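Handing you a structure now.
In this view, the complex is presented without one of its protein chains, the others remaining in place.
On to subunit A.
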Amino acid sequence: MKPNIKIFNKVAGKAAFVTIILFFVASMSLLTGCKKEEMPDQTAVESSSANQAKGSADVKSYQSGTNNGYFWSLWKDDQSGYVTYTNGSGGNYSVSWNYTGNFTCGKGWSTGSRTRRVGYNCGAFTNNGGGVFGYYGWTRSPLIEYYVNEKWGNNRPTSTDRRGSVSSDGGTYDIYTAMRYNAPSIDGTQTFRQVFSTRTSQAPTGQNRVITFANHANAWANVGLGLGSDISPAAILLTEAYGGSNGYVNATVWQQ
């Protein structure tokens, strides 16, 4: 959520998501296994060689792929330190970092949806610096970047343009918007809007949670922040960090 060039890069990176086919039946059994009340099983993290084969681990720039039927991606700038992203079982992923720059990563779906109910469990969350954890995607026509922020690092993500609030899934969120001017994108240089809901207090760790995305999309539309007509670009359970930080996140996502 930090308004800097990194956001442009990240948006641009998301713009290159490839189309995938979800292996629905196989995914369901894996997803069911992820719906635990306790912290996701750390032993589910695969070995480093397996991680490499699945496009995880210490990469530069932008990578994405499919893991257990879920879309995943990792983008980072070329700063010093490390970011280690690991795909786990089902919709699980973990990321640990000690990094001076910015990165985004996460797991989710190759296409967005206005009606998706996003189930997730953030089993571990530490971020000693700037960054957010939540549901993230973007639309075209027009180009709009959206976030539902569940957790964050040192600072709660806000903007100077607050448009109201929305209650959903047992929490209260403030609605914010911000503009990105003349920023590079897959469409060329564009001006686009960011729209985001941020919980008034951080979501708890180690619980099965739900994000009913339609509640947010509808609330945004009601305050003049309707999403674009094309919501086909990917949407993920995002971990993002910026400005120099260290931390660890282990989270699992599923379709509720």
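Just so it is clear, a residue touches a chain if its C-beta (ideal position, glycine included) is under 8 Å from a C-beta of that chain, and two chains touch if they have at least 3 such contacts; residues count from 1.
The rule is simple: contacts and distances are computed from a predicted model.
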{"item": "Candidate names \"V-type ATPase 116kDa subunit family protein\", \"Formylglycine-generating enzyme family protein\", \"Hydroxyquinol 1,2-dioxygenase\" or \"Multiple sugar transport system ATP-binding protein\"; UniProt protein name, chain not shown", "value": "\"Formylglycine-generating enzyme family protein\""}
{"item": "Touch criterion as defined above, residue of A:W75, A:Y120, A:Y176 or A:Y242 at the omitted chain", "value": "A:W75"}
{"item": "Contact residue for the chain not shown (choose from A:T100, A:T126 or A:S141)", "value": "A:S141"}
{"item": "Touch residues of subunit A, complete complex, unshown partner", "value": "8-9, 12-13, 15-18, 61-62, 64, 75, 77-78, 141-142, 179, 181-182, 184-191, 229"}
